[in-house]
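So the structure is just underneath, and the comments pick up after that.
One chain of protein is taken out of this complex; the other chains stay put.
Going in written order, the chains are labelled A and B, and every chain counts its residues from 1.
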Amino acid sequence: MNPNRRSPFVNLMTILVYGFLYLPIIVLITFSFNASKTNITFQGVVSQVGPLKMQGSLVVQSPCGPFHWFCELGKNKDVLNAARNTLTIAVTSTIISALIGTMAALALQRYNFRLKPFSQLSLYIPIVIPEIVMGIGILTLFSQLFTFLNSALGLTGDARLALGIGTVILSHIAFSVPFVTLVVQARLQGFDQSFEEAAMDLGANELVTFWRVTLPMLLPGVLSGALMAFTLSLDDFVITFFTNGPGSTTLPIYVYGLLRRIITPQVNALSTVWILLIFSAVFLLQRLQSRQA
Amino acid sequence: MFQRLREDKALQGTLLILPTLAVMVGLLIIPLGLTLIISFGQRTADGGVIYTFTLDNYLRLVGITPGCGFKSECFDPLYANILWRSLTLALQTTALVILLAYPLSYFIARAPLKRRNTFLFMVLVPLWTNFVIRVYAWMMILRTQGVLNGILGWLANLLGLPFVPLEMLYTPSAVLVGMVYEFLPFMILPIYTSLEKIDPALYEAAADLGANAARTFLRVTLPLSMPGIVAGTILVFIPVMGTFIVSDILGGRQVILIGNLIQRQFLDARDPTFGSAASLILMVMTLIVTYFYTRKFGFGEEIVAV
Partner (left out) sequence: MSEFAVELRDVVKTFATPEGGKLNAVDHVDMHIRQGEFFSMLGSSGCGKTTSLRMIAGFEWPTEGEVFIDGQPQGRKPPFQRPVNTVFQSYALFQHMTVAQNVAFGLEMDKVDVNEINRRVSEALAMVKLNGMEKRSPRQLSGGQQQRVALARALVKRPKVLLLDEPLGALDLKLRKEMQLELKALQQEVGITFVFVTHDQEEALTMSDRIAVMSRGKVLQIGAPVEIYERPNCKFVADFIGETNILTGQVRSVDGTHLKVYVPDLEAEVSAVAESQFQPGQPVHLSIRPEKIRLAEERSLNENCFAGNVIQSAYIGSDTRVKVKVGKIVLKVWEQNHISTLDPDAYFQQNEQTWATLFPENTLVLPFEEG
């Protein structure tokens, strides 16, 4: 690998690895236009627009034409519900993680207190233990706790405490907070305390200093930490799998359920929409951030 | 009161850390403790737990049938095999991921500054499809009537060769491919970060001192990118050890990993005590590997570069 001349080996590997990364994405998107309902081989796109017409498992004509499966998706209540749950969980857990994670980063970087070494160490737990260990741990905690509380408080029927959107949000906070904290901490490392001291020296009290100086300085770090938390939450399967309950199905859980039954190109249509949505969201955020910097 | 808070820096710090610490203790440390307690318990017929102290669950995991003694016919390697298979698969995946990620990271790190972000962005895009959906895509590619066999058949036809579709889905190789695909980006980013930090003058210095390209790579580039490889390994090896969807979907019932074992204890078999013991063994295995690995090479800051 001569640094001045590009080695053909590196170039070839680069092309192959990018190909490997994109092949599944291309397949996913292509098959979302598949006319075949069984979706095993690609049977061409739905070419005619008009009232729904089927030929065996082949869709010949659809009111939406090639976008048949996207329309079906829009009519699917389960998908819409799962999408709403996914977003609710991701947004809530991201906001809370960003808030308390930033506070923790400030504490760890700017203060000395007795629990500091322990706190710093505890943040590495979610990174060094497999997700499934965390998932079943949290599941065990909630099920034991709820069994105990339900009988202690005499709760019955719908009043009983059970796994649901609340437990999923809590568990998502648990794995997101360390990432936010570590990212913000890294950002704080780049700033010594003189900026805050300068603000106070110029007459700003602690709150004004935080609001006018510390927070704006940290914002890029907080934003990228939050973006990470949001992505992790959207993508999470394992922990959600163990902590969700009836009514809190998220999109990954929903798709997993479908995979074990019939898979129509609806799943592909869902993937295509998903990729496009996240792509545009991240693109917008990056634009926003680069304009700020 | 306010004056006290203003002057007591330790109190300020404690108050700031408190919510996060509560989450870490309440949702990580206490659950891990509970898992430990339950792993020494016994199951009831309906999937409940009797709190006692028995090592039965751990004995079963290493292949010893409880109450049977230490005779050879009492040795049942079923679970020990699963542990071994999970470990070797995770190591294979990690090694393959490093081999694929390194040249690409190198390419991006040496690309003109303006284009690096675009190349990195291209690595991230596949990550934004969902984990489950990515596995599903491989299912479409690998199945007998799937995309890959389609391409191979078309090629064979072109060359006039006979072609029998390959059985690729539900094999250990399918699981390996799926795992490599899922975790590749988590290796590319940290290796890129550590390669990008290397001062290009070092390459010139190495060349100036008479090192050829291969020696420069082995003596300069590779050692300096070690922190990235370590961070990437942690980010890949640990989740691979614990994942159960890839083997579930691409391995069918053929490839059972420790993740699948744990999941079934909690959902189908309803034996949380055995599942807890298995998950603690899993945790210990990953911690041991991580410990020896990071003790040798250090725990780089690249871990948060993702």
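Convention: contacts are C-beta pairs under 8 Å (C-beta built on N, C-alpha and C of every residue); 3 or more make two chains touch, one makes a residue touch a chain.
Keep in mind that what you see is a predicted model, and the values were worked out from it rather than measured.
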* Pick from B:6, B:115 or B:215: which residue touches the chain that isn't shown? -> B:6
* Structure fact -> The one residue from A:44, A:74 or A:216 touching the chain left out of view is A:216
* Asked: Just one of A:10, A:186 or A:204 touches the chain that is missing; which is it?
  -> A:204
* Tell me, which residues in chain A touch the chain that this view leaves out? -> 192, 194-195, 197-206, 208, 212-213, 216-217
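Convention: only the chains that are shown with their structure count from here on.
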* **Centre distance in Å when chain A and chain B are each reduced to the mean of their C-alpha atoms** => 18
* Which residues, counting only chain B, touch chain A once they are in their complex? -> 6, 9-14, 16-17, 19-21, 23-25, 27-32, 34-35, 38, 100-101, 103-104, 106-107, 110, 122-141, 143, 145-147, 150, 181, 184-185, 200, 203, 207, 213-214, 216-217, 221, 234-235, 238-239, 241-245, 249, 259, 262-263, 266, 272, 275-276, 279-280, 282-283, 286-287, 290, 301, 303-304, 306
* Could you pull out which chain A residues touch chain B in their complex? => 1-4, 6-7, 9-11, 13-14, 17-18, 20-25, 27-28, 31, 39-42, 100-101, 103-104, 106-108, 110-116, 119, 122-123, 125-134, 136-141, 144, 170-171, 173-174, 177-179, 181-183, 186, 206, 228, 231, 234-238, 241-242, 251-252, 255-256, 259, 263, 267, 270-271, 274-275, 278-279, 282
